[in-house]
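The structure follows.
All protein chains but one are shown at their positions in the complex.
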Amino acid sequence: MKWARWRAVLVLPFLFLFGGCVERTAVLNPQGPVARMQYDLIMWSVGFMLFIIVVVFTLFAVFLIRYREKPENAGYEPPDEEGNTLLEVVWTAIPILIVAALAVPTVKATFALEKPPTEKVKPITIHVTAANWKWIFSYPEENIETVNYVHIPAGVPVKFKLTSVGPMNSFWVPELGGQKYAMDGMETELILQADKPGSYMGRSANFSGEKFAHMEFEVVAQTGTDFRKWVNEVKQTAPKLDEKKYTQILKPGLVGRMTFSNTHLQWIDHAKQNSHHADGKPMKNDDQSDEAMTNSHHHGE
Amino acid sequence: MKWSEFFVTGEPLIYAADVAIVLTMVGIVFVLTYFKKWKWLWNEWLTTVDHKKIGVMYIICAVLMLFRGGVDALLMRAQLTAPNMKFLDAQHYNEIFTTHGTIMILFMAMPFIIGLMNIVVPLQIGARDVAFPYLNALSFWLFFFGALLFNISFVIGGSPDAGWTAYFPLAGNEFSHGVGNNYYAVALQISGIGTLMTGINFLVTILKMRAPGMTLMRMPMFTWTILITCVLIIFAFPVLTVALALMTFDRVFGTQFFTMANGGMSMLWANLFWIWGHPEVYIVILPSFGIFSEVVSTFAQKRLFGYKAMVGSIVGIAFLSFIVWVHHFFTMGAGPAVNSAFSITTMAIAIPTGVKIFNWLFTIRKGKIRFTTAMLWSLAFIPNFVIGGVTGVMLAMAAADYQYHNSYFLIAHFHYVLIAGTVFACFAGLHYWYPKMFGHILNERLGKWTFWLFMIGFNVCFFPMYFLGLMGMTRRMYTYSAGLGWTPLNVVATVGAVLMGIGFIVLCYNIYYSARYGERDMTGDPWNGRTLEWATASPPVHYNFPVTPVVEDVDAYWVMKKKYGGFHVKEEDLKPIHMPSNSGRPFWMSVAFFVAGFGLVFKWFALAIVGALFIVLGLILRSFEDDDGYHIPVDEIKRMERAARKGA
Amino acid sequence: MGANSHRESFPWKHIIGFLLSLVLTFAALWVALSSGLPLKAVIVIIVVFAVIQASLQLFMFMHVNESDSGRIQTFNMAYSFFIAIVVVAGSIWVMQFVL
Partner (left out) sequence: MGEAAHRYDETLPLEYRTQESRLNILGFWIFLGAEVALFATLFATYLVLFQRTGSGPTAGELFEVQDVLIETLLLLTSSFTCGLAIFEMRRGRISGLIAWLLVTLLLGAGFITFEIREFIHYVHEGATMQTSAFLSSFFVLVGTHGAHVSVGIGWMILIIIQLLQRGFTPKTARKVFIVSLYWHFLDVVWIFIFTLVYLLGMVI
């Protein structure tokens, strides 16, 4: 995308002007195919938008300077013109073309983002549970769980399955791609992928109560082998999570990073709570999940 | 409930506010008593059904609310100036941004617009009053007491703290235990009912009470935008009514609409809120377009370019505004088909909006532009709104929106459209129609100071926010850490906010200064206007026009001036004028609404029922009322006309 | 002026409207409970019946198109039905994935 780069050049001066720099400007510093697709789309639109701004501002400036009331033109009588069909058709048609030029890649990208960016690598799944005010990451295949940080293998698409216990949050790692909401009783899916190992800031983008501003997490992308190594290490060294501990974690408040060698999905999946499509997944003894199961049982079908 | 829960305590700011409120109250009571103005207040204002006075009261409230919302904004900017600031705590910050948003949209922008339309629309169409003057008074008082109810939450019971969008489950009983969000639900409900009635009232007024000869396609552009806005109000506000009612049921009566258990669904709230919320945006922006059209055409001294296209684009925008709401929650997982469809409808709004921008540009082309304050606001609107508009198109692109959503990019965008659109329009309209309202002109020098301070401040405040958004700063954060690199831009933004605040102070001073020393408008037409409101005296006599004017073309008054040298009334044409009587009932019925609402907020159902009974009583009394108003005899009209035109 | 310019001596319009309403009500009941049609067909048919019955009320009983504001009234009702469809169908479509 040479064209896109060229347009980026137009934006960058503004960034420097305002004391930021590209690395800091996370959205314009894509570190994975998803973010890059969005970056390209953004840059594509920025080009058109700058074109519109230039046209309007130029006309505006020229008309203002030329047609202001001056002592010289005191006797000038502005013409009584109703309009100009040709001009009006032109400035209706051009926006239509611009909208079309934006709509096509938008629709394409919107559909593409629902699928893993690459077919070659099998994606991994991580369940994300937002709670007041922490992020819980469960790896169902690896059977480990982390709080407030998440390790992912670079170059592998990651399917984040998002849900929430309580207020709605939004899962956003700007350098890796756009966000999606994590909502109670629902499961949303966000696919991200990192190009290379590195650390990326993530945060909640949707207000969820008092300590919402502190709902940050770190995404650590590692090479495949490093990731495996980390998983094994966690499995061997991290403590087990039990329901008591888990209930404690869910209590409103801030917690630090935590690591466990099993997942809470064994006894509860909040995404299945309260939803219509309950699949009747067996849930263990605890009261809450029992209730959740009956609640979600659909009588009619 | 304990007294300590009833009265908000703990913060010095709140004690200061308590003291200020008490002192203001005492002051007002003292002044009214000392100058023996109680009777005047009741007869001239509280019981009035005159659309011009009601409009003035709307605008006074809107300016007060602009002050309150502005103070909220400055507090937020102060807190965000530097990382890890301890100026406000999280809870306080959350309450402030919630009230800022709610107040600015519902209690500032809307009443300002409704105030201007109250004053101007009947004059522009050559009518004596609105179709239902009594209902109009009720609308105002419902708005007023709704706003009052919302504002007392600050000192009694606690403010709402779940954002102006009040998303569930955060705003539900599970996470919001105080009465703050009850206030939100009930106060918005009460003022919303008033707004709905205004919509019906003005729709009927515009459709049925235009002066002879004023066909739809000869209506002034502002009237056109109000007509369409009324349609939006009529079909959007019932959705808010229902959403708020369901919220009240959930919070007060324990139903399960948006709860986390027993099948409740928080997404439903977002869906209903935005079905209303998006048309709401156009309810405040379309009239602004109307104001700009009037002002630009008047001060370019040239008729509006492409009148028909302008009308068509308003209708188009209004139509589209009902089918775009999902773009407020593209990230809620509705899937690519839904997102794509709403993405396209949203972008399509840019087309009619673009048409309008070019029509305004070509209105000033070949014109003879006079840079009055009103014109400066209108001209500044064009480039600023275009910045807001194009970033709006960027936000409309679903796939890209995932990166902008809920970030400061979004904040910057909607402040660019709402301030450069609505607030600039309110200021333009205020300066433009001020002589019509009060008979004197707002000082131009001070006006220009306000303009430059506010306009520059606005850009300094909000332009950096686009970049803060791209840097990952999300909305509603009460603090941020130092290492993120967000500090410089936040400092700049705060400076801008302060400039805007100074601009507002200059405006207030200007109102005072002009009242004392301002240039009186004796002609009724200080700007060489084009539409019928300039054919009456400034301020107009309460019956507006001694005889109904006859309209021959668009820009009716302009044509009259060209053809006949003005609007002349022959004394032999005068006939007795029928006018509606004043009534105190809208006022006390709204008090009853307030009482019922207050009871509902605190779940004091006995009080709520008492309030409700008084509302019913008011309705019954109204039904049995047999008051046909009164007639002003011809001699009286002659006398008043001479008095109003004295010195012309 | 439509309905009221010629004064009828017997309320034919009302009686026809009433009978048609009854027929449509019972027909919808039969379609829903005893026809054995597939669910989608049932839904479509009963909704169509409801819309017809609503229009009967509007035109036969309420005289929506009479008076000098008849066109405004008719347009107003038509537009409100459009909004109703947008709100109902739109909400269901948007939230289908969680229903």
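Per-chain residue numbering starts at 1, and chain names A, B and C are given in the order in which the chains are listed.
Going forward, a contact is a pair of C-beta atoms (placed from the backbone, for glycine too) under 8 Å apart; a residue touches a chain by one contact, two chains touch by 3 or more.
As the structure is a prediction and not an experimental result, all values here were calculated from the model.
When the full complex is taken into account, the listed residue touching the unshown chain is B:203, out of B:63, B:203 or B:460. Considering the whole complex, the residue from B:9, B:33, B:262 or B:481 that touches the absent chain is B:262.
One of B:272, B:341, B:411 or B:426 touches the chain omitted from the figure, and that residue is B:272. From the options B:175, B:237 or B:274, the residue with contact to the chain not on display is B:237.
In the full complex, chain B makes contact with the omitted chain through residues 127-129, 131-133, 196, 199-201, 203-204, 207-209, 234-239, 241-243, 245-246, 249-250, 253-257, 259, 261-265, 268, 271-272, 275, 543, 548, 575, 577-580, 620, 623-624, 626, 629.
Touch with the hidden chain on the side of chain C covers residues 1, 4, 7-9, 11, 14, 17-18, 21-22, 25, 28-29, 32-33, 39, 42-43, 46-47, 49-50, 53-54, 57-58, 60-62, 64, 67-69, 72-73, 76-77, 79-81, 83-85, 87-88, 90-92, 95, 99.
The rule is simple: only the chains that are shown with their structure count from here on.
One finds 44 Å separating the Cα centroids of chain A and chain C. Centre-to-centre spacing of chain A and chain B amounts to 33 Å, using the average Cα coordinate of each chain.
Among all residues of chain A, those that touch two or more other chains are 185-186, 276. Residue numbers of chain B whose C-beta contacts span two or more other chains: 265, 267, 333, 335. Touching chain B in their complex are the following residues of chain C: 69, 72, 79-80, 83, 86-87, 90-91, 93-95, 97-98.
Considering their complex, residues 90-91, 94, 162-163, 167, 169-170, 174-175, 260-267, 300-303, 305-309, 329, 331-333, 335-336, 339-340, 343-344, 347-348, 350-351, 354-355, 357-359, 361-362, 364-371, 379, 382-383, 386-387, 390-391, 393-394, 397-407, 409, 464, 467, 469-472, 474-480, 484-485, 488-489, 492 of chain B touch chain A.
The residues of chain B lying in touch with chain C in their complex are 207-208, 231, 235, 239, 265, 267-268, 271-272, 275, 322-323, 325-326, 333-335, 338.
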